[in-house]
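Single-structure report; data block below.
In this view, the complex is presented without one of its protein chains, the others remaining in place.
Read from first to last, the chains carry the letters A and B; within each, the first residue is number 1.
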Amino acid sequence: MTNVRIFVTYKQSVFDPQGETIKTAIHSLGHDEVTSIKVGKFFDVTLAATGSDVVTAVKEIADQLLVNFNMETYTYQVMEEA
Amino acid sequence: MLPGGFSYGDYLRAGAIARFTNIMPAIIKMANAGKPVFGTCNGFQILTEAGLLPGALKRNDNQRFICRTIPLEVVNNQTIFTTQYCSRERIALPIAHADGSYYADEETLDRLEANNQVVFRYAAENPNGSLQNIAGITNERGNVLGMMPHPERAVEAILGSVDGLRLFKSLLENGKVRTEA
Partner (left out) sequence: MKQAMTPEEIKEQKPYLDWSLSEAEYDYIRTQLLGRLPNYTETGLFAAMWSEHCSYKKSKSVLRLFPNKNERVLQGPGEGAGVVDIDDGQAVVFKAESHNHPTTVEPYQGAATGIGGILRDIFSMGARPIASLDSLHFGELTDPLMRMKVEATVRGIGDYGNCMGIPTVAGEITFDSCYQGNLLCNAMSVGLMDQKDIQQGRAAGIGNAVMYVGAKTGRDGIHGATFASTDFSDENETQRSAVQVGDPFMEKLLLEACLDLITKHPAWLVGIQDMGAAGIVSSSAEMASEGKSGMELNLDLVPQREPHMSAYEIMLSESQERMLLCVKKGNEEDVKKIFDLYGLEAVTIGRITAGHDYVLFHDGEEVCHLPVASLTDDVLEEESMERKPARIEEAEKQSAWEPHITNIESTLADLLQQPTIADKASLYRQYDSQVRTNTVVGPGSDAGVIRIRGTKKGLAMTTDGNGRFVYLNPEVGGQMALVEAAANIIASGAQPLAITDCLNYGDPNDPEIFWELHQSVQGMADACREFNTPVISGNVSLYNENNGRAIHPTPMVGMVGLIKNIDRVIPSFVQHPSDKVYLVGKTRDDFAGSELQKMMIGGISGVVKPFDLSHTHDYMKRLLAVMETVHVASAHDLSEGGLGVALAEMLFHTDLGLDLTLPMINADQFFSESPGRFVVTVPERAMAEFEATLAGDAVLIGEVTNSHWLEAKLANGEVNANVCELQKKWEEAIPCQLKLKD
């Protein structure tokens, strides 16, 4: 069993109003040193697979469903291999 | 016709899961054969997720669901959906959505404008941050229309506006739909 965490965010070019709003709120708390915030989501996926099968599966799942490539991009992290 | 709603709860992304339902291949086939396909609101979202229309719909800029009637401009009255409108006519249609901000990259946007694929634009104000104030577009061929506003909610005077009626009348006029005799 492998646990993978897939992170999905807007592409750099896409306006992220949520991120902007949160940044403003953080500034109002006194943390002006924060220069940028982007909001995304992550999926914790558990697969009954290991090794390169995991990579293939993650790419396909992200491609077909989890990510809308018109406006989003993703990275992923293998959390642990059982 | 792909109606509005919250298919699959809008979970993951609006329209993202619906575009895999059993009926979609038939719709894609129809679209590719040049038959008229019309999607409003969630329907528009599904059409973009399915790749039948370019671009994507993201969360409204103000992060909220918005339900109100707003002014639109009919940018292109040469489509099978809009022949009953005048060019540049101002109409009022209801919107009701949380994920209606149209996004496409610059290249796509340029192409849409060059090919007259923009059919409706938000007029007096842009309620959701859609790029180029885009409220509705067709595909290149012109047989698939997607729009965030709800013309089907503006067909009876008692409900407030009849500006949506002519969209359906256009389809009738252009022989694109048949009514029961």
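Keep in mind that, in the parts below, a contact is a pair of C-beta atoms (placed from the backbone, for glycine too) under 8 Å apart; a residue touches a chain by one contact, two chains touch by 3 or more.
Keep in mind that what you see is a predicted model, and the values were worked out from it rather than measured.
Touch with the hidden chain on the side of subunit B covers residues 4-6, 8-11, 64-68, 94, 96, 98, 150, 152-153, 156, 158-159.
As a working rule, only the chains that are shown with their structure count from here on.
One inter-chain figure worth recording: subunit A and subunit B are separated by 29 Å, centre to centre, where each centre is the mean of the chain's CA atoms.
On the subunit B side of its complex with subunit A, the touching residues are 12-13, 16-17, 20, 48-49, 54-56, 58-59, 61-63, 103-105, 129. If you check the complex, the residues on subunit A that touch subunit B are 10, 13-15, 17-18, 21, 65-66, 68, 70-71.
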